[in-house]
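Note sheet for the following structure.
Omission of a single protein chain aside, the complex is shown with its protein chains in their original locations.
Letters are used for the chains, namely A and B, taken in the order the chains are written, and counting of residues starts over at 1 for each.
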Amino acid sequence: MRTRINEYTARATQAIRSEPEVRESVTGATLAFDRKRRDAYTEVDADEWRRWAEAVKNHTLTHLDDYLTQAEERLEANGVQVHWAADAAEARDIVTTIADDGLVATAVKGKSMLTEEIDLNPALEAVGIEVLETDLGEYILQLLGEPPSHILGPAIHKSLQQVRDLFADRLGSAPDGDPDALAEAARHVLRDAFIHADMGITGGNFLVAETGTVALIENEGNIRLTTSLPRVHVALVGIEKLLPRMTDLAGFLQLTARAATGQPIGCFVSLIQGPATQPGDDGPEEVHVVLVDNGRTDVLAHPHAWEALRCLRCGACLNACPVYRQTGGHAYGYVYSGPIGSVLDPGLLGLHEAMPLPFASSLCGACFDACPVRIPIPELLLEWRREAQDQGLTPWKERAALAGLASVATRPGLYKLAGRIGARLGGTGAARALPMLGEWARERALPKPSRRTFRELWREGIE
Amino acid sequence: MSTARAGSRERILSRVARATAGRERTLHPGCLGTPVAADPVAEFVKRFTGQGGEVVEGEGTQSAAVWLTGFLRGLDKEVTGVAVGADVPAELRPQLPVVAAAHAGAGISVAWAAVAETGSLILPSTGTRAVQLLPPVHIVWVPEGRVFARLEEALRELPDELPATVGLHSAPSKSADIGQTVVTGVHGPGRCIAVLA
Partner (left out) sequence: MNVALFVTCLADHYFADSAADAVRLLRHLGCTVTFPDAQTCCGQPAYNAGRNPEAVRMARHTIEVFEGADAVIVPSGSCATMVKKFYPRLVGEATALADRTWELGEFIVHRLGVTALGDGLAGRRVAIHQGCHALRELRLESEPEVLLEGAGAEVVPWEADDECCGFGGLFSVKMSAVSAAMADRKLDTLPPVDWVVSGDGGCVLHLKGRSRARRLGIEFVHLATALWRGVAGDGGTTARKLAAPLAQPAAAPAARDR
């Protein structure tokens, strides 16, 4: 996927200044999600659950080669065709070949960030396959030709009125339809698509090694339909999605739902072992699992960032993030946005490609408190910042200013002198000329220094 | 059958092995101990209805078919044709015409079990997926004594020979993708009714 990450600052600024409705929709939706998440955490011993989940994921990631081969073996025993894709191009190629071999004309899709990451839809369309997104939010965005703006609620940046206008224009629904009527209009189109599609494409929340089970969580039922009605099902699964045991799912299904939406569990969970062979089962004849690397082994090799591979894609950190809330996901310029994007993208894409995301954070720490697998996001952001500094990826003025600060701060005499000069210049407007403060002053009144420093007050005596 | 393009499988596995080579290999922490409800049936009812599901209790299998027929006829939108899962025994089938799932007013299934802590119905795919997913109303029989307190117990007790797919249904189909307002019955059933034997 072509990224526009390097444009983050400009696009975020533009979004805030010219699209206030995006900020309003995103803020409202994420605060509501976050409140539900907090309540759902309070209901259980969230601290213990999160530590447990962290430990299971760490165990899995430090034994990943074993679990990958075990999963492959089980999947094949279940009759699933397993494919390995080193990068996005291979993954696309694998899926288009499966489609070609299966004489697929139409495909329905469940929401999957991985398929966004590898740009799957354009590749399928290029070989003449009609692809329809079936998650309601993704469907809205497909009609608009926009990428998702949130891992979980891809269209949270759209207001009811925007969806009304879109559906009235494209589906002929009533221009004043309520959400129920709008959903009904979409259901009408999509129900037909489910019944006629040749292929269903999904991601995978988890892949259980001991049973070869692909687990999928959702609320709408579109994933159950996508994996049940078409004769071919393809699940694209990142190699970090492994879990050792079926019973591990018990904790992870509950924790993911609580973190994501505050529910005890998703309305629908599919535990998929393979193609339908037993009597009474009307499921797919062919099931394929594509194991995708696409930069994940680079992240795994990183001494710190590997912890980001514990990510469940629940979106809790986005909902908790006051930076994300101001713009939504589009400003970040890549499918993984918000706090997790800011630590994952540098690992997946290379730090240069992901600048300035490690700096797009006030380091407030709300993301860590929300994260169900305790990814130390603030610490990882700092780690990427250090690497950016080492690689000279930050502006020279900034580096010079910080080097200057250190020189002054380790020489008390010089520090005091600089402080007194600052106090005299303060309020004169001279401070505006200091490097980088111009931008600060565009949005804020510059602070007025105290007339006398504390040091001076102390010397005179404090009563 | 696997496809391994230009040795991708080996390349990925060796990269994984290299990436984790020097790292401390940590242990699996074992099972997560979630609380056990004193009364799993009551907990199931609370959780399932809390998510928008509906529960009917105390309808034994004796006159089940008769009761179900009356229940379906009495719904707001009277059901005249039903879809029935392949594994639903004769005594649990309503006395109504059986039609294709896409045209049925209700789908009738039998759960393998229910789970209290998550309010979930466990549905094997041998019970015919279209029946579980396409009709606007889904009615699920839960056999007596088949309510597990915890999800982990239920997953542990799944048969060794797993069906192609196991579905957990814990609520009607929902979405909040349009203006952050919750709508039900988007793709799957808009009503999900668990009947506890």
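We adopt the following convention: a residue touches a chain if its C-beta (ideal position, glycine included) is under 8 Å from a C-beta of that chain, and two chains touch if they have at least 3 such contacts.
All values reported here derive from a predicted model rather than from experimental measurement.
In the full complex, the chain left out of view touches A.
Of the residues in subunit A, those that touch the hidden partner chain are 9, 12-13, 16-17, 23, 27, 322-323, 325-327, 356, 358-366, 368-369, 382, 384-389, 394, 398-399, 402-403, 405-406, 408-410, 412, 415, 419, 422-423, 436-437, 439-440, 442-458, 462-463.
Heads up, the rule we're going with is that only the chains that are shown with their structure count from here on.
Remark: subunit A and subunit B have CA centroids separated by 28 Å (rounded to whole angstrom). By the touch criterion stated above, subunit A contacts subunit B in their complex at residues 25, 28-29, 32, 44, 48-49, 52-53, 55-56, 58-59, 61-65, 68-69, 72, 76, 81-86, 90, 93-94, 134-137, 140, 153-156, 158-161, 163, 179-180, 182-183, 186-187, 190-191, 194-195, 211, 213, 219-222, 224-225, 227-229, 239, 244-247, 249-251, 253-254, 263-283, 287, 291, 293, 297, 300-301, 306. Touching subunit A in their complex are the following residues of subunit B: 1-5, 8-9, 11-13, 15-20, 23-29, 31-32, 34-35, 47, 50-51, 85-87, 102, 117-120, 125-130, 132-134, 150-152, 154-156, 158, 162-181, 183, 185-189.
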